[in-house]
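Selected chains from the complex are presented in situ; the others are not included.
Note that the chains take the letters A and B in the order they are written out, and that residue 1 is the start of every chain.
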Amino acid sequence: MDKQAISALINSQKEQFALDQKFYTDANIYERDITEIFLKSWLYAGHISEIPNSGDWFLFELDGESVIIIRSKDDSIHALLNVCRHRGSKICLQQKGCDQILVCPYHAWGYGTDGNLLAAPHMGENFDKSAMGLKKIHLEILDGLIYINFAEQPSSFSPIQTAMSDCLEPYDLTNAKVAHRKSYLINGNWKLSVENYTECYHCAPSHPEYSRGHSLAKPNARSTDLMKEVLIKSTQCGLKNNFLDRYFQNAEGFGADYGYERYPMWRGHVTGSEDGQGVAPLMGSISGYDGGTTDFQIGPVCFALAYCDYIVIYRFTPISLTQSECDITWLVNGDAVEGKDYDLKRLIWLWDVTTIADKRIIESNALGVNSRFYEPGPLSTMEYFTWTFLSWYIEAIKPD
Amino acid sequence: MDKQAISALINSQKEQFALDQKFYTDANIYERDITEIFLKSWLYAGHISEIPNSGDWFLFELDGESVIIIRSKDDSIHALLNVCRHRGSKICLQQKGCDQILVCPYHAWGYGTDGNLLAAPHMGENFDKSAMGLKKIHLEILDGLIYINFAEQPSSFSPIQTAMSDCLEPYDLTNAKVAHRKSYLINGNWKLSVENYTECYHCAPSHPEYSRGHSLAKPNARSTDLMKEVLIKSTQCGLKNNFLDRYFQNAEGFGADYGYERYPMWRGHVTGSEDGQGVAPLMGSISGYDGGTTDFQIGPVCFALAYCDYIVIYRFTPISLTQSECDITWLVNGDAVEGKDYDLKRLIWLWDVTTIADKRIIESNALGVNSRFYEPGPLSTMEYFTWTFLSWYIEAIKPD
């Protein structure tokens, strides 16, 4: 579709309805998804505990792009594009590693941990090494959470920093550790994955494991007596009751979304686990279970659930027009020891089983929206947040 | 190719020659194949004995489209598009099943066996369930054979019904049963598969198993003394000797093709089998083997061979531009019992071995027509029916 056709399609989108098929199948729309959203937004890359030592790095990857997140000798962390400045070879080929010099596997150009080109033999007299460092993109750290942005001039990260540091302070994320990280390949356009995450209309029928503990599986969970109870207890446990909704069209800057809110779990459930009981030590300065849990969001495609004893961070990225990745990070208190303080299987059980179900659901959805007879239907009252996302999305990719 | 280029290509097609390469490789022509042929023609879906009870269903699939063929409580059979009216999820994910309510695996919208929407919670006050049933397409049953048509106003099925019921009456197909069904994936455009089926020029060199029993492997099989003999005997055995050729450009309505003709087998062969001898009880009211067999056709891509003791039904459908499916159904008399009245291996042997050979042949053909040096050659006198198909085909997809 050309720009005019894309604009017309966007203008004809019905409010509070599912998207037209072309948003999921058109290659030009997909390219706009990448350039107008993913290359301009703050994206979760990982946690500082994954690269504790100088030279430690891991990759962030998205639709063929690859970024090296690396810790320098001076302890600063950089986001370097994983493309050699000579003939373009990918430099780091594994998912993670540790190198004081990043050596291109092709002609052995060597780059420092800050991206500067250190060695490039036989390049002639006029060659200026200082102009040929690895390209760097913006990187910010929020309480140990690493966010990157491909844009040359991204929206300011400061509002996120200010607002979210306050909310997350009790969790002491700077000293948290990654207990597990897992990637789920989903055969469906990335928006089908985000749509799935942003509504709990499907939770009751599809996620019995989740629904028996989490009140969001029912509508109006936030206006119950249970909610009032939790709000009182949470303060006693040292948790914050802020309500922040600066996401999507309400964001302070494009791609600089943030949100935070606390809501109750069902009685008898204190965390997201098979039996509703705690699976790890309380995080940070949290002094007890308040019977609630927190949803927070940073950037347009990174969502998290903060229980009193662990946090799961979801990130959705496109692999191609028809494939997306769901990357999940499980964070626990920094000094928790696997096998002693927590059992990894119990810790990850709920969100692993739920994501495996969602993968199946999203892939069935993808099959259906490809039909010539697919007709976008109306969204339910429980899909209001999906529409918040979708209505922002179509504006974001709208051609001038 | 745009419409003008497609028209020019069609106009330049030589009579009685193989098709130009672009008919097999151009994405826009392929899309016309789907919209102008497959979405407007009567297509064989299956046999009523496959869904004997209320709630029984199986899927018909074609180029990403999926249709649920389901039996209702009132014993009527419906063809429902397998796409949820909410956010488009595929509903039935297996190839067959039995459900009194079709529940979408995503948000649990529930549909009755007639497609009506029965349950959809949290949809607000103005939601009109009656407008949101599963889309239904046309379905007709001819002596137990289920045909469907995606068109809103398909050509009438009545002429087929009238003419073919008479011819097929001795087989009592309404009470027949499916002994076996098998799908063959062919890496080649669907037209290469239909071309292959519609001529017996390749039978002698490629199908020794078929050719030793079937006279069509030689030209002019229908004008022999053997033919006269069969015509006499067939009446004695209760079979019909009609000759019908209302197919392709001779059809009474677009996509409503039918044809029927009887021709001899070689002496010593009474059916299609390894040894030429019967492999199942005589069908319906047929009282003996007459030494002949019947070819019949219903719709443009469904062909059948009716022996005295069994029937094979071939259906060709596109999976994508470069892949097609050949689906074969083996029908036997309704009260025949596997293991007692027939041996499944013997029953399916001939057409399984022949189709496996054809798959190989068609795939080699596909490799060759992709060459820049492919030049369509002249058709032989034994490929007259292939040209009947091809000359109809190019008219059918011709842009206005």
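We adopt the following convention: contacts are C-beta pairs under 8 Å (C-beta built on N, C-alpha and C of every residue); 3 or more make two chains touch, one makes a residue touch a chain.
These numbers come from a predicted model, not from an experiment.
K.L.:
Count every copy of the one sequence in the whole complex, not only the 2 placed here.
P.N.:
3
In the analysis below, only the chains that are shown with their structure count from here on.
K.L.:
Taking the mean of the C-alpha atoms as each chain's centre, how many Å separate chain A from chain B?
P.N.:
Here the centre of chain B sits 48 Å away from the centre of chain A.
K.L.:
Quick one: in the complex, what on chain A touches chain B?
P.N.:
So the residues of chain A in touch with chain B come to 18, 21, 195, 201-202, 204-206, 219, 360-361, 364-365, 367-382.
K.L.:
Using the touch definition from the top, list the residues of chain B that touch chain A in their complex.
P.N.:
34, 39, 64-66, 81-91, 93, 103, 105-108, 120-124, 127, 132, 135
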